[in-house]
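All protein chains of the complex are present and in place, except for one that has been dropped.
The first chain written gets the first letter, and so on, giving A and B; residue counts start at 1 in each chain.
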């Protein structure tokens, strides 16, 4: 067999190996994704300043409301979007209560809710929030890029969004959240 | 076929008021503007659904986004401004047509590359097959004479 014929045979072999190589390549990429954290739905806002907003207070709770000016101010905090009609919010609420008792500042955005129902919810399950803004139309939630309640954002002392958690916070999420809170100081 | 979508929807928005997709009270009075709103809505993803546009979805968030699209159109914004407004909040995830940028080059140009590569392989293959087909056209003069002789002989044998 001449050298060029051997060359051609080699190329032919390579051609037939191409499907296998492509499959292994795609498989490797897909496998890379497996080890990643399932709860992470990266927000377009991560790394940016929290959006500008001003919400009226939850009627009957306090007079202050919640606005951009209340965020940052040198201390890291959580911003939690919740509603009384939302079942997963009920699930995560004890964890928020505990975090608040441990000294974590949590600001609440009450999403598309009735004030009396929201107040009843807090009376029943405890009130972990520093301030609560009432977002009756849900527009502020959209400015934050919220998909649905509950969602929790971690802000650093400068009011920059460091992390977003979609869905109810659970015990296992704290392992990740607490060090990040520490780090954001 | 939207089993998954429905299941996902059920998981995501456990409560939340049930609304139909685009309800009559959402529609704009100006038919031309409404048509633009519909067309744009079909380009935007209902974020909590699976690959459903906000025009098709009865999710709460989809309704909010439909209303925002219409408000902004009424305020005189154009399609690209509204898309920019939404991507600022939700990222490229909200666009059903992924924008062409380095991260999506393989997606957008991949099919063309595959077609070109496959086409090139086909051309090589067709050439090889054709070379096998080269039929005895270039017969030399003496070969032709011999062929004629053979045919003539054969003709004698088979004719009655």
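In the analysis below, a residue touches a chain if its C-beta (ideal position, glycine included) is under 8 Å from a C-beta of that chain, and two chains touch if they have at least 3 such contacts.
Throughout what follows, contacts and distances are computed from a predicted model.
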Query = Which protein name, taken from UniProt, belongs to the chain you can't see among "Heme lyase CcmF/NrfE family subunit", "Acyl carrier protein", "ABC-type polar-amino-acid transporter" or "FAD-binding molybdopterin dehydrogenase"?
reply = "Heme lyase CcmF/NrfE family subunit"
Ask   = Which chain A residues touch the hidden chain?
value = 9, 12-13, 16-17, 19-20, 23-24, 26-27, 29-38, 41-42
Contact footprint on chain B, counting only the chain that is left out = 1-8, 10, 18-25, 27, 42-43, 45, 50-53, 56, 91-98, 103-104, 106-107, 110-111, 114-115, 118-119, 122, 125-126, 129-133
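Everything below uses one rule, namely that only the chains that are shown with their structure count from here on.
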Request  = Name, in rising order, each residue of chain A that touches chain B in their complex.
outcome  = 42-45, 51, 85-88, 112, 138-139, 142-145, 147-148
Query = Along chain B, where are the residues that touch chain A in the complex?
reply = 12-16, 47-48, 60-61, 64-65, 68, 87-91, 93
